[in-house]
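Everything below concerns the one structure shown next.
As you look at this complex, bear in mind that one protein chain is not there, while each of the others sits in place.
Chain IDs A, B and C follow the sequence of writing; residue 1 opens each chain.
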Amino acid sequence: MSTTFNKRLLIVWLILTSMTLAYVWIDHTVDQNGTLRASTVVTVSAIVIALIKVRIIFREFMEVRHAPALLCRLTDAWVVLIAVCLLGSYFVGTAISS
Amino acid sequence: MKRTDGELILFWTLPVVAIIWVSAFLLFPGFLHPMSPTMSAEEVAAFYRDDTARIRYSMILFNWFGVGLIPVVILLAMQIRRMAHRTPILSYSLIACAAGPPTLFLIANMFWLLGSFRPDRAPELTQLLNDLAWLTFTVLVPYLIAQCLLFALAIYWDRQEKPVFKPWVAHFNVLIAVALAPAAFTALASTGPLAWDGLLSFWVKNIAIFVWIIVMGIVLGQTIRQQRALETVAA
Amino acid sequence: MSTSTTESVTVPDPPADSRVGRFVWNLRYHPKRELWFAWWVMVIFYQLYGVLFFFVTRVQPPPSPAWDTPTVVGWFDDHSLGVRAGFGVVFLVAGMCAPMNALLAYSMRRMSVSRLFAYSYLIIYSLAAVPGMLVMAIAMTVGALRPDRDPEMIHWLYDFAFLSFSGTMGVFMIGSLVYLVAVLLDKNRVFPKWYGYLSLCNALTEVVVAPAWIFHRGAFAWNGAIAWWINMVVFVLYTGVFIVLLRKLIQREDFGTGPLPEAVR
Partner (left out) sequence: MTNLADSQPRLEEKSAKFVPGQPDMWMFVLFETLLFTGYFSVYLVSRTQNEQLYLQSQADLDLRIGVFNTIALLLSSWAIARCVKASREGAYRSALINALLTVSFGLVFLTSKVLEWVKEIHMGNTFTSNEFFQHYYFLTSIHCIHVLIGFIVLGVAVYQLWSPARRSQQLVETCATYWHTVDFLWVLIFALLYVVR
């Protein structure tokens, strides 16, 4: 009875872990000889990947999948809200500094 | 016969504390006549240099007995519990007030003692300690005001055939609260009645505290005696 | 134990015609008068607090800890009257904390937890006002008292005032945690559980403010974006929430008009 659930959780965990490992690859593509370089692409993709992971944790681990529509919408809205705040502060900050 | 529960012992500490307070008050050279806020740094430094011993001993005495009023406030809070109230809010409020004035007074006390610890300190620093001490001492009124007003309110709301306290006790407490109020604004003036050596901020405030201790001591003594008589009859 | 447990003085009916008459009747005879009194004291206290700290004394939002000494002395010169008068009013009304904390403690007495919680909270929060508010008021007032004082000392008083105000952390943190545990254990549903969790947020703001003791500038200084602004949002929200919840609590209470409950004595 529980094997189907457990298999699903395991797959979710594998996805989350491989997304974490993807960071290592992103990290290697941008740095040159150990010197870190600013990169909008890396910043945005790091934030976006993190938010996708957050949404997966919400849906699967925290069982929002089975929750009433209100909680689904609310958590989705929150992910969007975080995205807007983080990307917004990054781009606005960059615009101010330059 | 009621067994000894110590209530009366705590009550009779009140006159002892009052006598000690008066002696310490007279011993401190800065209270009679109160030091003026207009004194220059040199004058203040000279005061701490010349009267070091009396400042130290009077303030040590105050440090020992500064908290002496707390048992009385708690006794009042206990009396409030006998009143015809539906909640313990007012007795809680009095308990919440109890520790405020002694805490503030002890802060002032420490600044005075610090000032006299090294009288040869730079006059400017001594003046700073003196300002902190006098200001804290003068503005320690907020909890005393709240205490008097809350106690008065408790009496006004005590609607039963034989109220615990008579209504005039409430009026008296309101009057004391009014007398204490101007001291809060002492920083607005360095001369005149509001200054910390002035009529309102020093004399009216401290005499009000003294009168409150005497009157409330007598009233509380009578009330406790009546309460004990009633309980002996009931038992 | 007590001799009379009934309110034997007869209660007249509330007057229906005039508002003032009804108000006076409520003040004298309303069964929940003590609770409403404490609640209104709380509301008025926070209004006054806002007006005094934000508009009269102008110590909130706080000026910068990074200022040099002449700027600080200049600040005191500009705000001298506001500081001395505003904190005068603070000294006058600070005692309003007492009924406020009494009401908060009372809410804990309604919960199915030991009375330990109510008394601990009462004492912790009564103590909190001295380092958390009055010490600042005293230091500020002394700073404004003598404009001709050595500027270095005025600067010291400035630091003392703001650091004692922002940097008094433990009392509020432990107080909120006491409240949190009481709300979560309570079986009487006096407060919703989410209020308990909000208390945890409030307790954590006191952790977040700790770097104010270390930094002179940036997000973690006493006027910083994190240590002040974000914390202020949580504090205001928390305060607003418990004011509303206490109002509901009082509305729910049903004392009737009969004999006084023995429990309160």
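Note that in this section a contact is a pair of C-beta atoms (placed from the backbone, for glycine too) under 8 Å apart; a residue touches a chain by one contact, two chains touch by 3 or more.
It should be emphasised that the depicted structure is a prediction, and the values quoted were computed from it without experimental measurement.
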{"item": "Chains shown that the absent chain touches, full complex", "value": "A, C"}
{"item": "Sites on subunit A contacted by the missing partner chain, in the whole complex", "value": "1-2, 5-6, 9-10, 12-13, 16-17, 20-21, 23-24, 26-27, 30, 34-39, 42-43, 46-47, 49-51, 53-54, 57-58, 60-64, 66-69, 71, 74-75, 78, 81-82, 85-86, 88-90, 92-94, 96-97"}
{"item": "Missing-chain contacts mapped onto subunit C", "value": "192-194, 196-198, 200-201, 204, 207-208, 211, 214-215, 218-220, 225-226, 230, 233-234"}
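Please note the rule applied: only the chains that are shown with their structure count from here on.
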{"item": "Graph class of chain-chain contacts, one of line, ring, star, complete, other", "value": "other"}
{"item": "Centre-of-Cα separation between subunit C and subunit B, whole angstrom", "value": "23"}
{"item": "For subunit A paired with subunit C, centre-to-centre distance based on mean C-alpha positions, whole Å", "value": "40"}
{"item": "Sites on subunit B at which at least two other chains make contact", "value": "none"}
{"item": "Complex interface listing, subunit B residues touching subunit C", "value": "37, 81-82, 84-90, 92-97, 99-100, 103-104, 107, 124-125, 127-128, 131-132, 135-136, 139, 141-147, 149-150, 153, 157, 159-162, 181, 183-188, 190, 230-231, 234"}
{"item": "Residues on subunit C engaged by subunit B in the complex (per definition of touch)", "value": "1-4, 6-9, 28, 31-35, 37-38, 84-85, 87-99, 101-103, 105-106, 109, 118, 122-123, 125-127, 129-130, 134-135, 137-139, 141-142, 144-146, 149-150, 153, 157, 255, 260-261, 264-265"}
